[in-house]
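This report refers to the structure that appears directly beneath it.
A single protein chain has been omitted from the complex, and every remaining protein chain is retained in its original position.
Then we have chain A:
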Amino acid sequence: MTDLITLQGVNKYYGDYHALRQIDLKIRQGEFFSLLGPSGCGKTTLLRTIAGFEETSSGSLHIDGRDMRGVSANHRPTNMVFQSYAIFPHLSVGENVAFGLRKDPRGKAEKARAVERALEMVGLGGYGGRRAHALSGGQRQRVALARALILEPKVLLLDEPLSALDKKMREQMQVELMRLQRQVGITFILVTHDQEEALVMSDRIAVMFEGEIGQLDDPETLYRRPNSKRVASFIGLMNFLRGRVTEVGAQIEVEVAGLGRCAVPAEQAPAGAAPGDMSIGIRPETLAILFEGETTDRRVVRGMVDEVVYYGDMTYYDVRIEGVEKPLTISMKNLIGRPVLDVGTATRVAWDERSLVLLAG
């Protein structure tokens, strides 16, 4: 895949505030790319910089090989779906979608067909005559999509497009956006603070903190091998334990507080890990409670149930283990015949060194 968007050394200041710090980023042709991070991390600023609503303070931005310096938003091959959708309330749905075609030399009938095609693509065929302000949130979102896509941009920018929708609607739109992206085949850049949304939809995710990109990877790598404690705690649930690297070789020997000595595969540690103190991350689903009569060939440690949270399909246990600072969170599927343990039950926890992640700091 070729690179469509290239940012090199991009900085953005608002007065003294450093909103974007030395961003280097390549976004590929046809990928679903997400900018993920807590509010105020600069992800929206970065998106607006690509769209042309913000000037970079320094650094360069190329889209499709063209330098975007001095190119205003209306001349960039990008279109945007705004967080508020920004549907023009004084125009009908059809007029909204046709707005971008005003300077298009095509005839009226041809434009009308294009509008109808765009509306059908987002599942709003026949809605052209409706008043825009009478639409529901999900419908507005679709109009905003149709309005942006009708111009056949090289990049579609989505600024927290699903944050205003309820949970059910959001999940439905996630699937539709992915389908739409495959269908039109253009690059989508999504800004979101919802890590689950980013994991579900993206080919690659850039996790941002305080104006910097903390990690850029595909969802699975990001989840399995976060490169820092802040990425690990931002994405999914993670137990953190204290540990000490004793030897670095083909495998990494670690002394984990409360769990004991083990050897962790080298790819589970940051490059250049050296002996010394490190944080160890363990995902709740990689730990298991051993119920009565169950056996395992994995390593086992004894503990006591400290807290039980029942979710229906899953139960989350906090298990206190001697030598471990905070109780470990363990998620268990509620399979047939498996009881829900009470607080205070003595139990055994199975763990595996292959699921440990070594984290700097």
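Simple rule for what comes next: a residue touches a chain if its C-beta (ideal position, glycine included) is under 8 Å from a C-beta of that chain, and two chains touch if they have at least 3 such contacts; residues count from 1.
Everything below uses one rule, namely that contacts and distances are computed from a predicted model.
Trainee: Any idea which of "Ferrous iron transport protein A", "MoxR-like ATPase", "Inner membrane ABC transporter permease protein YdcV" or "Multisubunit sodium/proton antiporter, MrpG subunit" UniProt assigns to the chain that's been left out?
Mentor: So the chain that does not appear here would be "Inner membrane ABC transporter permease protein YdcV", according to UniProt.
Trainee: Which of these, A:N79, A:T286 or A:T315, touches the one chain of the complex that we don't see?
Mentor: A:N79
Trainee: Which listed residue (A:R147, A:H193 or A:R283) would be found touching the missing chain in the intact complex?
Mentor: Residue touching the chain left out of view: A:R147.
Trainee: So that we can see where the missing chain sits, which residues of chain A does it touch?
Mentor: Given the touch definition above, chain A has residues 51-53, 72-74, 78-80, 82-84, 86, 88-90, 99-100, 102-103, 133, 147-148, 151 touching the missing chain.
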